[in-house]
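For this depiction, one protein chain was excluded, whereas all remaining protein chains were kept in their positions.
After this line comes chain A, so read on.
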């Protein structure tokens, strides 16, 4: 029988699998050269057939010896759970998972969470229905003919098609569909909750902000701090702060209840209930109005489907909320105080809430950010994934490095307009001295006008490293076809010296 070593963890190897825009991380913890503990965070990508993904997962299984000590699923978005669905068998057979953590909002027993999820489900349903109605309208020759005579007719049609397409891809990202209708949670999430958790007889741990988890058997010397998702609804809704808070982007979230209800109404009777006025005000004899509205010569002014555009605001809102429901963790080497930050896709509202957690010490969240030496960039380098004043500007550690899961080959087309955010890249490169590792740099522009490639900008930033920094970085960073890997040193400078002396 092997004795369990209680030696403390001194190093973490972080491996990012390159399956396309989406997260899949393996963190191996070592004490010295001894492998101690294996964490897996998410397994998703924007899209991909099973056969394309199998090589990655096969490699992953081999790397961890078919055993994961802790699986963390941050939130229910396709780019974080899709591969559980696509390669279900690889995860359910011959793969041993010992613990699973999720955000408290995923718990079926939490009544508050359940109310949210129900409201949320309705909104998602409405979203998909609006997309379907839009598509149906586009099949309708009468509707399409409206644009025929207009000078910008082709653009008008293209605009609506683009919109319907964007809505559909948002729907894909969020939930499972059957025959084009919303049916419930993403399959990948279901695989984790049902097949993996129940199959392995694991009770999922639902984490709340403020929890500190330490001394996990095998992960001695490592402490987990749960930062998000926030407990307050207000924070979940918040996508971005004002100027200086998140990277220049403003969008208030509208209340879409009235909209969602009207989309969901199944028949005339249900619509009647939704009238904004007493029924006595409805035209009994609407002949004149109808004649004016339905007149063929006036059709170019009709507005039957324009109201469905509100689904766009709703989609963004649903998307932001789910992002803010991300399980956000700070993983600390307790002796040196060095921190690895895995925020999922948390947006501004979540970041802001971390600072209100009542830790045993004051300003502790700030302290954690100050000590961060590895940052998994939230939301694929988008403007709203990283808080500015309450986030990145507090990451002041000289050893900071960052990994971002952005890949222009496999991505939702709508995302390319917001990812990457140039201001965020500038700041990250400055703070990391170029230790920014992006999943696939190919084709990603830094500046969309001059089409300057991101690669050049990153290389330029790295040119400013000192000789020592360069050697260290080259030693820590491995780039392979299937993955990128970065070794995070868990020892403080002082203890490194002390160790050298001992030797």
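Just so we're on the same page, contacts are C-beta pairs under 8 Å (C-beta built on N, C-alpha and C of every residue); 3 or more make two chains touch, one makes a residue touch a chain; residues count from 1.
Throughout what follows, contacts and distances are computed from a predicted model.
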item	value
Name of the absent chain as recorded in UniProt (options "Arginine/lysine/ornithine decarboxylase", "Putative ABC transporter ATP-binding protein YbhF", "Peptidase M4" or "Imidazolonepropionase")	"Peptidase M4"
Touch criterion as defined above, residue of A:262, A:465 or A:482 at the omitted chain	A:262
Which residue of A:93, A:201 or A:284 touches the chain not shown here	A:284
Selected from A:155, A:409 or A:442 as touching the chain missing from the view	A:155
Where the unshown chain meets chain A, residue by residue	148-153, 155-156, 158-159, 162-163, 166-167, 170, 239, 243, 248-259, 262, 271-272, 274-278, 281-284, 286, 288-290, 292-293, 300-307, 309-310, 312-313, 315-316, 384, 414-415, 417-418, 447-450
